[in-house]
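The complex appears here minus one protein chain, its other protein chains still in place.
Note that the chains are named A and B in the order they appear, and that numbering of residues resets to 1 at the start of each chain.
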Amino acid sequence: MEPPAVETSALGRRYGRRWALARVNLQVARGERLLIAGANGSGKSTLLRVLASLLAPSIGSARVFGHDVATEAGAVRERVALLTYTPGVYEDLSARENLRAQLRLLGRDDAPEALLERVGLELRDDPVRGYSAGMRKRLSFARLLMQRPGLALLDEPYGQLDPEGFKMVDGLVAELSQAGATVIMASHMVERAGALCDRGVLIDQGQVRWEGPGPQTARAWDAAHGGGR
Amino acid sequence: MIAARPGLVRQIVAVIHKDLLVEWRGQARLLAMGTYAVTLLLLFSFAVGPDTKTLQQHAAGYVWLALLSASTMTLTQSFRVETEAGALEALLMLPVDHRAIYFGKALANTALLVVLACLVMPVAAILFDLSAAEGLYWLLPPIVLGAAGLAGPGTLYAALTARVAAQQLMLPLLLFPLIVPALVAAVKSTSLVLQGDPMGQMSSWLIVLASFDLIFWSLSGLLFAKVVEE
Partner (left out) sequence: MKWENWVGLLGLALISVGHYQGLFVAPPEAMMGDVGRILYAHVPTAWVALVVYLVAFVAAVGSLGSGKRGWDALVESAVEVGVVLNLLLLFQGAVWAKPTWGVFWTWDPRLTTTAIMAVSFIGVLVLRAMLNRPAQRAVASAVYTIFAFVSVPVVYFSVKWWKTLHQPFSSPQTVDSPMVTPLRVAAFGMLFLAVFLMARRWRLAYAKLSREDEAPDLPPAAAAIQLEGGGS
């Protein structure tokens, strides 16, 4: 039997004396779409970074496609792509040049134009330094698509985007899913993202307090935070 | 999807290409650093006095000190571009060999220093009335090997201090004591090219430089992965 996309066991991560994550037992099946909901500082980003193998667990374990994030980071990174608030680019290069540089590092010579078109950046040839926050987000998406990940970790994918951008994100998530990727996204937009996802979990102060069908995440959020999103 | 990974050499070349492209885009910076190095040469002249004989004798020393000082700027810059928008982290997430990142960057930094040297040497030649007694081409080995001696360990120390707030202070503090052998050998061999080498000492000094480069590039390549991981 193939291992699941994600499996954590009593996962905990602390920063000094503060536990950012604690007692997290999560299982995500291959091809599943999962929403992680939680207030600011609840541990969503930390969880994604642990799954990306950028942070080591303080206690417990996390496995991605069967590979331990602490000891087999290389294998994990080959299969995972992370979308965070930093775009992961060189400010002095254009979007196209950034993608081409990273493609070259991966040994691929396919053109970045198709990727740029998909995220709506095809007309830009100037350095990233002059881009708006929304454009940087789009470039981050292009980088993610470029990697063709088995597991896509999206930290606030709707952030900095306008309603057109929201539709783009919905479309990209659907595409990733259709290509067989597992998608885990952390988002404040619990209704929109919840409708997109198969399952949702609610994280509060580093611990999972609710798990259930994606569309019901909004109700769980209301129950935990007394309304007012 | 796990695609076939390109070989180490191809990755190194890709990193060099990327680093030089980023540096080229900031070409005002390179020119500014060259001007800074030349200004240092002028300062040395003013501090030492207008005696052309003395200046000529110690010219190699002044040139290399100017290059050393300018190198701290190129080295800190080479990591500032990596941290300002999370590029290095993105690189670590890709299936790229960490050694490729180190060697690519170190080679790119070496190339930049060689370019700086090529800007500074002609100016020094004019200021200090220099001539290459052993032939102009013989300037290349000390310049290239010396630049490598600064850039190799320098790239590692720049990575070490990248997240320290006082990087401008820490990098020189860490770099300067440990490149003394390279500095001594580079200055000596450059001097011999400029003023003549009747006793054939140059090859020994070049061997010292080459050995220094070999030892410290290997050590840096070995330890770089540990340094950049969180």
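We adopt the following convention: a contact is a pair of C-beta atoms (placed from the backbone, for glycine too) under 8 Å apart; a residue touches a chain by one contact, two chains touch by 3 or more.
Given the structure is predicted, the values throughout are model-derived calculations rather than measurements.
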| item | value |
| --- | --- |
| Touching residue (missing chain; options B:38, B:145 or B:160) | B:160 |
| Residue in contact with the excluded chain [from A:12, A:112 or A:214] | A:12 |
| Hidden partner chain, residues of chain B it touches | 153, 156-157, 160-161, 163-166, 170, 173-174, 176-178, 180-181, 184-185, 188, 204, 208, 212, 215-216, 219, 223, 226-227, 230 |
| Hidden partner chain, residues of chain A it touches | 12, 14, 16-17, 19, 22-23, 58-59, 202, 204-207, 209-212, 216, 219-220, 223-224 |
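By our rule, only the chains that are shown with their structure count from here on.
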| item | value |
| --- | --- |
| Residue ranges of chain A touching chain B (in the complex, touch as defined) | 52, 54-56, 74, 77-82, 84, 86-93, 97, 101-102, 104-108, 127-128, 136, 143, 147-150 |
| Chain A-facing residues of chain B, complex | 1-6, 10-11, 14-15, 17-18, 21-22, 25-26, 81, 84-87, 89-96, 100, 230 |
